[in-house]
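Some chains omitted; the rest stay in position.
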């Protein structure tokens, strides 16, 4: 299976370039009989869409998705679901000179030397625009997981550059362009972004993703452990440089007497594990944290070389996100959904229906993200 | 492909339980014609082996590997290479009572509810012992990568619990049981471990892994990016809770003007990327960092429940590593080698021979791990 497919049984294959005629995905392996229509996919697509606030790229794309197959009379048939999104705002003249050089921090260099040629328009295949079909495909997975197991997946920004963004209340997340679970801090975040944009610079971010009501038993050790596949999915998102599960890097300084989550008759006492043990879900909430690097496309000039290795200066123009992390929350949710969906099917294949064994594992508490 | 295989083209399938008759691996897809014998595999197996210092488990295993197939007259034939390691020190009585309970922080709980039953002897399939066949298989990959591209892979411990272990000189790594690239700090590490053992507790660690002379172009976006597959492999190691590439979580607070590595005619100026751009290797050194949680098997009692959900206290006996991170360095190297090997073959399949395009990308400087 080549590199543009994700998932062994719920397999998503994406295609397209930032400034080509269209982008899209084929979703193979979806269980039959689930109600599905374009509106089910559009909700998350709209959350990811550019141009929705002054803090993100001003590229205007409706990101309207068309379902080409796999649905009959409003229900999935079990055959491949093809999703098509036409590109409408392709001002590739903005990128005219980038074919002759390698933008620092960009995929240009690597694509050029891997393939011997590249589509330079808007970053081509490496553009963050290609997360749109993933988000659309994952909406199918989210719907199925919710209907089957009540699984809920949500994310939020926990850090923007140097600014910590404490979790207050999940209901705030939908009300601000940062996906912050915190209402008070929004003015500070806006001021921070405005000054950054004025400086022609960019910053990183940290995103948290959670899943609750995850069935026990998902994950296929020794290599396709649930946490390993989550790490794979998350690190594959554009600009991600680090992934943590549960206590993550904090566990380096923890003691075993502290880290190991004790079990009580009514559930686990703590959740340092982040919801997996031995690479298998325990039914506790999944807790993942990812680091997103600052956007490489900045207005400030940087030194680079041209195709012949001669020194030159690169100054990016065009419409860029000064912090790609701002739009990353629905993408991270999508990747988690795809992994869980695939593993739910894999588990069902080998072991039959999922177990809901231990009675009251951290009952879902909507609106709370506390560990 | 079920969960106990790693790699699309260089495929390693492992089998075995900690206290079963044998453990091993089948390595499929190895290029033919490479000289190979058991001694080539034993070197890294011995680095990983238990019982070599007082700071690790005292289980005595020779970990002698037998090559059952795939080699004729000292050369690989291109057919599967089966590796067999007989278990010799299986004192399963040490673990007698653990079948009735779930040890906090252990895979017991998850295996039990996934499969409905489990092999409790020594952790069964979830034991760190199962990293031995991986290390043996990866020695084949290391050899091929070195012969083909001069690729060198090495790791070291950079933190033990609260103690930073600064990189001094790679030549020190082989001289101490901690894989520290630092000679002076060894007494402090030993004292730390002694007191931990006395307290019946355990601690975490941080391991760095590096690869140099990595061919340009490895990685298969959008999903099988090199860094994504590395994250998958690393997070799949027992007890790993976090993975970073390049600047990792530090990139959250970096600016784009700082993070993006500038290019000069003689190579990249810095290496914040960690050796990949857009998920494809750039020829720069790969830089990975992983967080290892404290061992769950500790002498101190912890609260848990039995199979019926009734409360009880667990006190682990037996021979355990008080810091699994101490023996993790060769394992992390092994996982990186397997990922690089698989991607070298995948790249060759689609694009033909690797490019050595940009002249002097960070020439290999043996003995140096500076960024």
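Before moving on, here are some points about what is shown:
Letters A and B mark the chains as written, and numbering starts fresh at 1 in each.
Everything that follows uses one rule, which is that contacts are C-beta pairs under 8 Å (C-beta built on N, C-alpha and C of every residue); 3 or more make two chains touch, one makes a residue touch a chain.
Owing to the predicted nature of the structure, the values given are computational and were not obtained by experimental measurement.
With respect to copy number, the whole complex recorded in this structure file holds 4 identical protein chains, 2 of which are shown.
In the analysis below, only the chains that are shown with their structure count from here on.
Separation between the centroids of subunit A and subunit B, computed from CA atoms only, is 26 Å. Interface residues of subunit A facing subunit B in the complex, by the touch rule stated above, are 1-6, 8, 14, 102-116, 125-126, 130, 159, 161-162, 201-206, 216-225, 227-236, 241-265, 269, 272-274, 276-283, 291-298, 300, 302-305, 309-311, 322, 346-347, 351, 355, 357-359.
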